[in-house]
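Have a look at the structure that comes next, please.
Left out: one protein chain. Kept in place: all the others.
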Amino acid sequence: MDLTRDQRLELYRLMRLNRVVEEKLVNLYRQGKVVGGLYRSLGQEATSIGSAYALSRGDIVGPLIRNLGVVLVMGYSPRDVITQYMARATSPSGGKDCNLHFGRPDRGVISPISMLGALIPVMAGIALAGRMQKKDLVTMTWIGDGGTSTGAFHEGLNFAAVQKLPLVVIAENNGWAYSTPFHKQTAAKCLADKAAAYGIPGESVDGNDVLAMYAAARRAVDRARSGGGPTLVEALTYRMKGHAEHDAQAYVRKEELEAWRQKDPLERYARVLIESKDATAEQLAAIDQAIGQDVDREVQLAEQSPLPAPEVALQNVYANGIRGVEIEPAPTGARRPR
Amino acid sequence: MDLTRDQRLELYRLMRLNRVVEEKLVNLYRQGKVVGGLYRSLGQEATSIGSAYALSRGDIVGPLIRNLGVVLVMGYSPRDVITQYMARATSPSGGKDCNLHFGRPDRGVISPISMLGALIPVMAGIALAGRMQKKDLVTMTWIGDGGTSTGAFHEGLNFAAVQKLPLVVIAENNGWAYSTPFHKQTAAKCLADKAAAYGIPGESVDGNDVLAMYAAARRAVDRARSGGGPTLVEALTYRMKGHAEHDAQAYVRKEELEAWRQKDPLERYARVLIESKDATAEQLAAIDQAIGQDVDREVQLAEQSPLPAPEVALQNVYANGIRGVEIEPAPTGARRPR
Amino acid sequence: MSGAPHLGGPDPGASATSAKGLTTYVDAIREGLREEMARDESVFLLGEDIGVYGGAFKVTDGLIQEFGEERVIDTPIAETAIVGAAVGAAMMGMRPVAEMQFIDFISCAFDMITNFAAKSRYRTGVGVPLVIRGPSGGGVHGGPFHSQNPEAYFAHTPGLKVVQPATAYDAKGLIKAAIRDDDPVLFFEHKFLYRRIKEELPSEDYIVPIGKAAVRREGRDLTVVTYGAMMWTALEAAKTLEAEGIDVEVVDLRTLFPLDETTVLESVSKTNKAILLHEATRTGGIGAEIAAVLSERCFEYLDGPLVRVTAPDTPVPYSPPLEEFFLPNSEKLCRAARALAAY
Partner (left out) sequence: MSGAPHLGGPDPGASATSAKGLTTYVDAIREGLREEMARDESVFLLGEDIGVYGGAFKVTDGLIQEFGEERVIDTPIAETAIVGAAVGAAMMGMRPVAEMQFIDFISCAFDMITNFAAKSRYRTGVGVPLVIRGPSGGGVHGGPFHSQNPEAYFAHTPGLKVVQPATAYDAKGLIKAAIRDDDPVLFFEHKFLYRRIKEELPSEDYIVPIGKAAVRREGRDLTVVTYGAMMWTALEAAKTLEAEGIDVEVVDLRTLFPLDETTVLESVSKTNKAILLHEATRTGGIGAEIAAVLSERCFEYLDGPLVRVTAPDTPVPYSPPLEEFFLPNSEKLCRAARALAAY
């Protein structure tokens, strides 16, 4: 499970890509071009990318809205993400749903619904189906510290544990659920402690250290693949921005934010790569520049892409046509012959 | 927290009462006089009674349908239980709801709904209100091994733990949830392990030893009363009958049942009382006889009590009258003057 | 069909099962499940106590022996997990059938059904061909939590289909159609019918198409639109009324969403009067939707008010006199029909 230099650099590239795409989205948001809210993953890039990177082709992920890095690992293009945030016809959801709510099992990605926790039983079902279909398939999903309080989290993880399903749950402890701090969310000392309730292994890891995150996720993935059942991996990280762009996070202490800024996963990883001689600062800068150009082009293309045609609103409720047609003008009834 | 001899004998009396009431209910059931199903607590009497006995006046319980012993501790009469099972107008629910679904906060008992787990958040709310109202109030509720798998159990206990509410949860591990054995319910080693998820103390106790049960519950109640928050107490016991009277429990191994029969909580406790010289066998037999006569009389009175008047079906949906009136014959509309 | 059940009457119990080639409602569902499982490897069952025990009502009895515990899965008590796992498996091309031990417990999976299952195809293009089934309805003194009729909640949720069979033939044909359907189908069984009705079923494979109502009795004077166990109540009332010279047409909806508006409109255009009969409570029930459809699309053909005969707006009470008062029955229906006929 040792990573090659190429892989280590790919991790860097993905993390940078994650950050750059989001910075572009912030610009678009400020220009009023993002439709709806914008949810940042600043400071949490290593958590998403390190964990998803532990998967193999054929595995299936269920990311939440703060897991932009995950869909990038799964091969989504920046344009997929940007068109989606801009509600375009060409976006993965065709404008039907917002932000990172997009997915297809055939692309290895399941779209969440907003209701937190709901993905856990669904991912368990994916894993169950995979086993029935004799696929070598591991599933991975993410949940926030807040999301662990939901009944769905509990029911899903318990079911997966009983069935010994190949499911890895990354619990992202970023200190906050919207404005609610960890200690108002749970009296548990840490999220890893919640594993005992299901008789599965639980582990805490530094979620801002991409290599440590990768290693922990990899252990869990390997365990899942070899029939060892689910694992709960707690990633200790921090939400560097508000819940969404509109939230100035006034409830966060400045010093705490500053302390975590020092642990920025991308800068930290750049230092690691330079120190370990995997790359020079110049090489990393070149990667950054290439990504910047790529993403600029993707933004341009996204901006040119069309909005959906209105009638699409009525399509695809059911497999064979829908019933909910637009109102007809009255009278709709036939005239009675008198 | 040491019990006096009178209290120790009261425990015996309550356990015997529990058993005798249930035996009478079985008779009534076989005669077709019980309306609906009959749920037994045979072999689990010590769990209900030992735990509820740890409470003080003013405390509030939320028993489930197998916790007949609990309502007896709270002072419900056998007739309350029997009329309830016979759907009579004079029963605590007036015939609106079945089996042990009866309660009033002013009698210290909250009625469950059938949906398992749902009582936990409600009991947390009772405890919360008690604190706001500056009442010295501890709440206790029960949940089966099966019930711990519900989302409501998780959400409620987590909320109670965060709020450090005076709530004691007795998790009755009786080996089965209907036909489902413990290992298909959860991969946890025991139910006490589920406490860690909420950062609260968890403890396992022999639920067929009424004094041990009492002592464990008492520790939890004292902790709750002194501001220490919730405790999860696992009572290890066994469901000696099927899920309900209609269930012949064909899925249970005879030897396992036999092994647990040896641990019958009532016989065991009788031996303890005799060995410790709290009572002679004759004294216990006298208690038994008195209870038998009492309950016979209660059954008679219950049988004489009336069924509810049909129109009661429409009453008490809302505080001030209901809307759901019986159908009126058509036409209901006024004639239009032409 | 071997005759209408009388709500409140005695339950013949298991002994009534499958005598001389007649199949009960419960056996019909089981046969439908079995045939689909044999036909299609992707069909599997999950729920509480459905395997070793065969289900609280024995609907799945014997299936674990036949298909193994991989395809008949006993789950923890966790309706959200049951439906959620079904959603995930369906996304992968499986055809899960999830049992709610009593349909009342569907409330515990409400989010998963209405938000994940119902909206998946629309918002992501991924359909979820799953079936959720379970015993609904009253008449057996089950009390407020073992007697509910929650179908209207789901008929109001775009993305779901909702069916409720009234006969053994339909029970088998609809469960098979539901399993083959590419969208989530809620299959409401009526527990009162499980062992009270039986009929001879075709030996060959058949389905009852989703979205098609059936005219159970033709009549000229008024139409009773109904479904589920109340279909039998309507037939019983029709007999009584026939003797009084009132000729009732009985439409059994079978599918509650999407509604077979054509059949309903044709019937009421002919009889010009309609009673909407259901066991579910009145306000916002399926009867309201039928009334809306009729008053929207059949207005000129109506010669009298649309009348609802339903349970009142209360929880389902437990004690027999209360439940009897609560449930619609032939007598109440006859009263309404007489008045409407005379209108």
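Things to note:
Order as written gives the chain letters A, B and C; numbering starts at 1 within each chain.
Definition applied: a residue touches a chain if its C-beta (ideal position, glycine included) is under 8 Å from a C-beta of that chain, and two chains touch if they have at least 3 such contacts.
For clarity, every value in this text was computed on a predicted model and none was experimentally measured.
The residue from C:Thr24, C:Thr255, C:Thr314 or C:Ser330 that touches the chain not shown here is C:Thr314.
Interface note: of A:Ser48, A:Thr186 or A:Asn208, the residue touching the hidden chain in the full complex is A:Thr186. Within the set B:Leu128, B:Leu211, B:Ala244 or B:Leu301, the residue that contacts the chain not displayed is B:Leu128. The missing chain, though absent from the display, is touched by one residue of A:Gly43, A:Gly108, A:Gly147 or A:Pro265; that residue is A:Gly147.
Contact with the chain that does not appear here is found for just one residue of A:Pro63, A:Pro78, A:Gly95 or A:Gly125, A:Gly95.
The residue from B:Gly75, B:Pro105, B:Gly227 or B:Pro306 that touches the chain not shown here is B:Pro105.
Residue-level contact of chain A with the missing chain is found at 35-36, 87-89, 93-98, 101, 113-117, 146-147, 149-152, 177-180, 184-186, 251, 307-314, 317, 322-327, 329-333. Mapped onto chain B, the footprint of the missing chain covers residues 93-94, 96-97, 101-105, 110-111, 113-115, 118, 120-130, 132-133, 151-152, 155-156, 158-159, 162-163, 316-320, 323-324, 330-336.
Within the entire complex, the positions of chain C that touch the omitted partner chain are 104, 107-108, 110-111, 114-115, 118-119, 122-123, 143-145, 152-153, 155-156, 158-159, 257, 259, 276, 281, 283-289, 291-292, 294-297, 299, 302, 304-308, 312-315, 317.
Methods note: only the chains that are shown with their structure count from here on.
Annotation: 40 Å between the Cα-based centres of chain A and chain C. Chain geometry summary: the mean Cα position of chain A and that of chain B are 44 Å apart. Residue positions of chain B touching 2 or more other chains: 149-152, 184-186. Shared interface positions of chain C, defined as residues touching 2 or more other chains, are 75-76, 78, 80-81.
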